[in-house]
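Missing here is one protein chain; the remaining ones are kept as they sit in the complex.
Chain naming follows the written order as A and B, and within any one chain the residues start at number 1.
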Amino acid sequence: MMLEIEELSVSYGAVNALSSVTFSAQPGAITAILGANGAGKTTLLRSISGLVKPRSGSVCFEGEELVGKTVENIARRGVAHVPEGRGIIEELTVEDNLRLATLWCIRRRERQGAIEATFELFPRLSGFRRRHASTLSGGERQMLVIGRALISRPKLLLLDEPSLGLAPLVTAQLMALLREHTDGTDVTVVLVEQNARSALSVSRNAVVLNLGEVVISDTAAAVAADSGLRHHYLGF
Amino acid sequence: MSLFINITLDGVSSGMIFAALALALVLIFRATKIINFAQGAMAMMTTFLASSLLAQGLGYWWAFVAALAIGFVLGALVERVLIRPLKGKSELNPVVVTIGLLVVLEGIAGVIYGNASRGFPAAYSQSGLTVGRSKIAFSHFDVFIVVAVLVLMIAILVLFRATTLGLRMRASAFAGEIARLLGVRVGMLLTLGWALAGVAGSLAGLLVAPTSSFSPYYMDLVLVYAFTAAVIGGLESPVGALIGGLITGLCISYVGGYLGSGLQPLGALVLLMVALMARPEGIFARHSVRRV
Partner (left out) sequence: MRQQGPPRHSLDNTSWLRRFRLPTQPLLRHLILALCGAGILYLVTSSLSPYNDYEIGEIALYVIALAGLSLLTGMNGQISLGNGAFMAVGAYTMALLMTHTQMNFIVELLAAIGAAAAMGLVIGIPATRLKGPYLAGMTLLFALALPPIADKWSTTFGGDQGLTTTVPNAPGNINPEEWLAWIQIIGALITLVLLANLIQSRFGRSFRAVRDDEIAASVAGIHVGRTKVLAFVISAGCAGLAGGFLGLSTGVVNTGEFPLTLSIQLLAAMVLGGTGSLMGMWWGAVLLVYLSQWSTSLSGYFNLGSGASAYLATIIFGVVLIVVMIAAPTGIQGGLRWTWRRILGLLFRQPAVIHPASGLPDDRVPIYQSDER
């Protein structure tokens, strides 16, 4: 029951964004994907969720091959992808953003309950439920996309730079929340971060990418301990 | 004075028809950023088919419903066969393809039905209602036009605002990629949008036919009026389409009544220019259009 990525290669025209990436991510733990800008982190997540068609390689989740399946069908297998940057639908209300994620996985009668539960998790949002999502601040947007990802009770959660543009305190809260929702469950979390220090602090494993190749794939503690690696690729 | 009232009433009923076709344009534009220039020709086709069914002895309302159903299927078919292959290419391609479809449909209708204009019956009497002692230029059929288009508008609004299908359709239109990540079958819903547009267009075709020459080209002008209406309404909102339709209908009607019907298209052209110069994002657009 885990995510296994083998020899995954992706190219955009002549640009090789990923070359033979191999690693696996365990359930009940956060796996951090680290690396500089342009290392291929976003591309990796997009090819797991089907938005990008890989040139070769496989993405295996719970024993099932995901490469070749449509984005919708991958999502319906319990993969929740929080994309980089603007992941909310600005034209919809906050509540409709949440409801949309419940449509295929939660029975009609239980949907409102699930939405209320999310508002309890993020009390700040419940005051805005009928507002257009475009009126939310950066932190509130991030709460909304995380809440929307959790509401469908995903088995695999892909997060692309969730701390981007957030204050350090909020980032810490976010990381704690993620940890809470992962530990002791069978949810697999893949966390892409530029902010390597805070990501490593909550992750069990870490993968460092550079120019589309895996530099190292090890426990988070081991990566954090390797000062040469840190200096070279992670910038701290 | 009574001339003015009659012209106004006439403008309202034709404005409602423009609104129906503008709604079809809006349904497609907001989901795909494509203007379906063939929408009028598709409506022409379904109405011609309805007239064939009438000639076969089918009752009016059966033919009416059949035309709407054919419009639904035709809309879906056009999206799947002609529009989907253009995905990811230049935005000019759909313009060219829908124009191609426009002339193909008109050509086919011409080959099958010939050039002579045929009649198409109206659902209700077309002679003016009597108010007090005078007869006004508003018939039972005009009442039907207003009611039918309002029913369509309300149905579409309820679908979008109050159902989860509508929620999924709006999400697909506004942010297709995010919707797909949330498990929404965006491709299917785009097809559904084209199909609904086909229904709205068909309704417009059926409502125009009794008062027009009903030749293969009878929807050409209606299409450009509907385009004007949709642009005035901001190209994104059904309510905007309704109001844009009424504005266009009234303008056209005043131009026709006071200056002669030959100048109506010119009137619409001037209206469109003024609308673009004055408020390029349309009256009801939620977002500002990118100005260059």
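Basically, a contact is a pair of C-beta atoms (placed from the backbone, for glycine too) under 8 Å apart; a residue touches a chain by one contact, two chains touch by 3 or more.
All of these numbers come straight from a predicted model, not from anything done at the bench.
Among the residues B:Ile17, B:Ala31 or B:Leu101, only B:Leu101 touches the chain that is left out of the figure. The chain not shown here is touched by just one of B:Leu9, B:Ile35, B:Ala63 or B:Ala209, and that residue is B:Ile35. Contacts to the hidden chain, counted on chain B, fall at residues 29, 33-35, 37, 82, 85-86, 88-93, 95-97, 99-108, 110-111, 114-115, 216, 220-221, 223-224, 227-228, 231, 235, 260, 262-266, 268-269, 272-273, 276-277, 280, 289-292.
Please note the rule applied: only the chains that are shown with their structure count from here on.
Contact residues of chain B toward chain A in the complex are 164, 167-168, 170-171, 174-175, 177-186, 286. The touching residues of chain A, when paired with chain B in their complex, are 49, 51, 70-72, 75-76, 80-81, 83, 87-92, 96, 99-101, 103-105, 148, 152.
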